[in-house]
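Note that one protein chain of the assembly has been removed; the remaining protein chains are unaltered in position.
Which chain is which? They are A and B, in the order written, and residues in each are numbered from 1.
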Amino acid sequence: MSDSPLVVVKDLHFSRGEMEIFRGVDLCIPRGKITAVMGPSGTGKTTLLKLIGGQLVPDAGQVLIDGADVHALSRKALFALRRRMGMLFQSGALFSDLDVYENVAFPLRVHTNLPEAMIRDVALMKLEAVGLRGARKLMPAELSGGMARRVALARAIALDPELILYDEPFVGQDPISMGVLVQLIKRLNEALGLTAIVVSHDIKETLSIADYVYVIADGEVMAHGTPATLDVDDDPRVSQFVHGEPDGPVPFHYPAVDFLTDILAAGEGR
Amino acid sequence: MIARLQQLGRRGCDGLETLGRAGVFLALSSFGVPSREGWHLWLRQMHFVGVLSLAIVLVSGLFIGMVLALQGYTILVDFGAEQALGQMVALSLLRELSPVVAALLFAGRAGSALTAEIGLMKATEQLTSMEMIGVDPLRRVVAPRLWAGFVALPLLTVGFSVVGIVGGYLVGVEWLGVFDGSYWANMQASVDFLDDVVNGMVKSLVFALVVTWIAVFQGYDLIPTSEGISRATTRTVVYSSLVVLGLDFVLTAMMFGGLS
Partner (left out) sequence: MKRSKTMELGVGIFMLAGILGLVFLGLQVSGLTFSAPGDTFRLEANFANVGSLKPRARVTMAGVTVGRVTEIELDTEWYDARVVLELDAELEGQLPRDSTAAILTAGLLGEQYIGLSVGADPETLTHGDTIRDTQSAVVLEELIQQFVSNMATN
């Protein structure tokens, strides 16, 4: 395995309508490590993953995966590249018309010509890895949120990808399934040597597993470093985010005119 | 005033852009490669849009045939021409009512369901995740639905006509006492297979394409929220109905209106 980073994001610009979401983001994701991308809600973290996966096209800048510019690839080459990536969606995004087993077997069926017995072996192995081999006959609608996310994880790793993208893996989970997911992500990374990008705003869990962290705010990389260096960062914005303080440089209030003037102006209509 | 004009222009541009996207969408999804897997997906959709729409289409067809016979009889009997009832029922069904009413029912029953289903798949990120797995959702999700609709509606239209003619027979012959032989003989003498049956089927094929296209495109293009889905479902039914009725006039003028 070479030492060059697997994913390089260079000077990425992206806007949706009038709103500028990224104004020159640079990231460097090393192989075999867990890299976390953190930031307050609404900073376009999911958008970043979609840009890396080639589903959105940036206004300027490049995303290089293993040296290939994702947005310059043909549709066919892009689909081929995506076979080497797995993505875990916030909602799990299991196919609602297939049961758990078929969901995990789906990538195998479409991308390989393996005989049915082998598909079965691989699918059961992946389900075993997330501890849900016994749930293979259930339909997605019968699963709890945490279980659905674990099945989705099994599906994402079915083809043994090199890179796996996690979109908010911890959101809306009870403490137990949160712990299970943290464990799983860590273990998968160690056992399979996967490169992982975790997008999240759950600070404690993310810092516990990440090797390197980028903090994004206002469309730019605000800070980056290992979890240890970030914890003692001097920048007040970083420390506000990392320590979860309600008010600070990132204001609690949505921009508005002065409260007193607003109250007194009541008579003159809104 | 200028602002109004500007708004109108922007609306026009947006509309054209949507139409262009819908065209590209149709072109990309209609070339779903037929495979064993694709065959199964198609079969499943045929069941969903075809077999499950059968009941509503057949029941409506029966009632429309019966009403046609009843109304036609009261008019024709004034001219002493009630033996032409079969001809009237068959021609109005084959040329107009079957293709149009079946398409409208299809838009309400199957079209709206297709929009909601695809919209829900979009809202729950199933389409995106499919794309990330490296499978084109246009081929895997949209193409089977498009082709199933294209095949199912003409078959439903045939069913509508048959049941409607039988309904007309029940009311006209069994109830009102038109002579059995003249019901069928007049029908056979005046209905031409090419001019009436085949032209009706051509209409139905056009409607099938348009209605299914609108339904899957609205589902694929909607804003993935619950409000977006409900709006897109309504739009599917409204647009389909308008387009079917408008196209029906154009097709009728071309086929029967002496413009040939």
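FYI, contacts are C-beta pairs under 8 Å (C-beta built on N, C-alpha and C of every residue); 3 or more make two chains touch, one makes a residue touch a chain.
Being a predicted model, the structure only gives us computed values, none of them experimental.
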Chains in view touching the one left out: B
Which of B:29, B:60, B:128 or B:161 contacts the chain that the document leaves out: B:161
Among B:22, B:67 or B:197, the residue in touch with the chain that has been omitted: B:197
Chain not shown: contacting residue from B:26, B:94, B:178 or B:210: B:94
Residue numbers in chain B that touch the chain omitted from display: 40, 43-44, 46-47, 50-51, 54, 79, 81, 90, 94, 151-152, 154-156, 158-159, 161-162, 165, 184, 187-193, 196-197, 201
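One rule holds in what follows: only the chains that are shown with their structure count from here on.
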Inter-centroid spacing, chain B versus chain A (mean Cα positions, whole Å): 43
List of chain A residues in touch with chain B within their complex: 50, 53, 55, 79-80, 82-83, 85-87, 89-91, 93-96, 106-107, 109-111, 152, 155
Footprint of chain A on chain B - complex, ascending: 37, 120-121, 124-126, 128-136
